[in-house]
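Some chains omitted; the rest stay in position.
In this document, chain identifiers A and B correspond to the written order of the chains, with residue numbering beginning at 1 in each.
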């Protein structure tokens, strides 16, 4: 089941629970607008290269649309559609006056020079500037893009519409970006964990926590949970996995990762097999890496009492339905709502 | 082979003959912009209905983009892409300063009342008005739309941009539409036929002509060819087929069709099997109905010396390649270039 099918299935389940009129349900599934544009730039070697940029604007009934811009070689239109739709539901559930959107360019940012990325971003902005805006649709960084990308969009957009710092979020602090944005998704994991435990009359202090994935989201989540008294007993990333039943010192681990570009080799714990980290004994399991890691095969072996979904769809939608996974233990982390 | 695959194949053949740079070839295949919008209207019964409207703008290097808007329940995105691309090549080959586009709405115009069609057209125009325009992209009628549709677009567009009669072609004569537009595609068939015969040192007078399809294109073509001395020896439509080796009186036939809504029953000729009309003995065969009617199976049995393609792709692209069809006899009728 792909991302769009899963998202539509979930929406339809929700629509049934809400008793939504079927015409309204159908209308909510059709995106407000989808745009696909050709972006041609001169490469540094003088030859021309053409890329396809796109933006799916799902719904603006509650306010300006909001969502990231990805640069990735394999852009899956269905996934982008799904993510735009999810942005609509996220902003609505969080009750902030925004709608949902998502977009990107089909390119491999690693294959493009800094100059080429700038040119590509500016051309893409020229092509969509009339369809985004402070009151219309406000992009943000996503996979393969960053504050520098937002700065280029801001500058190019401003050539057409005057100085408009509010046209993107996730821009550099010096250009008016928000303090705290870096930690925002990880902090959302903290809030979700606190909220879930509270329903069970518990607190974070003393909980034994496993974090799969130690990128921006996982490392901030580990740090913030640790500050609240949580005991991070195991952590993994693509380089390896670390376990320390007495609790890993996150500050030391962060320094180690900064130097070694991975958790592998960290002296404050024992090395374990990354493939089995989801099955480690703990109170709370936080999958913060890829989607679909919890599935029919391993669901029954998970020992955690609570699962906090920090990645997009870490639990295979089919697993939700058919396996013995304890659904009552799971809450979907909203993460950085204002992405 | 679908419409887009066939169009791309033909373009690539042409690119190879022209020695086009491969990057330029790739860039020319990517459309300039594609837009998909949700159009929600109140139906006459008070319920809401949502439709998907779209516009593919293929290329504007040579001037404003040009192309029809279709209302049809089964909109095939690939076909629309192909038709937008063909508009680019048509305007370029005819050397007029326009580019190519195509669009439409996924709806069954027969299921909608006059009021609903007006509301749908106005909502669609509201959604795309910033992306079309006199100097940008100029729509025209196509399958399921007509001068009335253009009048609604013109009126709605003018609310946003001021009185702009040039934003659509194919509008009613009273609103500034062009005289002669009705006959334009059929007249193109006449011009193509004249041009082809001229290469063989021949003229239209005395040629025995078979016309498959007697709609707007076929009936105008028959009338105009007949005025130039051509002898229309057989004609078919969905009601039947008529043959008269001495030449059918087209004026009488047009009167008959106006009354009986089809060629069937016309007294000025003998009724024949419509399925075999392509194989009738004649000098010139004009398929003016559906695509793909000439294929591997029947190509070798065609007796006409010349084929004038008035429909879109009447000859199956595969037939072009593998069968014994006499390609040197065929010329593609440009038809109503300024569609």
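Keep in mind that, in the parts below, a residue touches a chain if its C-beta (ideal position, glycine included) is under 8 Å from a C-beta of that chain, and two chains touch if they have at least 3 such contacts.
Owing to the predicted nature of the structure, the values given are computational and were not obtained by experimental measurement.
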Assuming 2 chains are placed, give the number of copies in the entire complex as this structure defines it. 6
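One rule holds in what follows: only the chains that are shown with their structure count from here on.
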Distance from the CA centroid of chain A to that of chain B, rounded to the nearest Å? 47
Would you pull the chain A residues touching chain B in the complex into a rising list? 23-24, 26-27, 30-38, 40, 47-50, 52, 127, 130-131
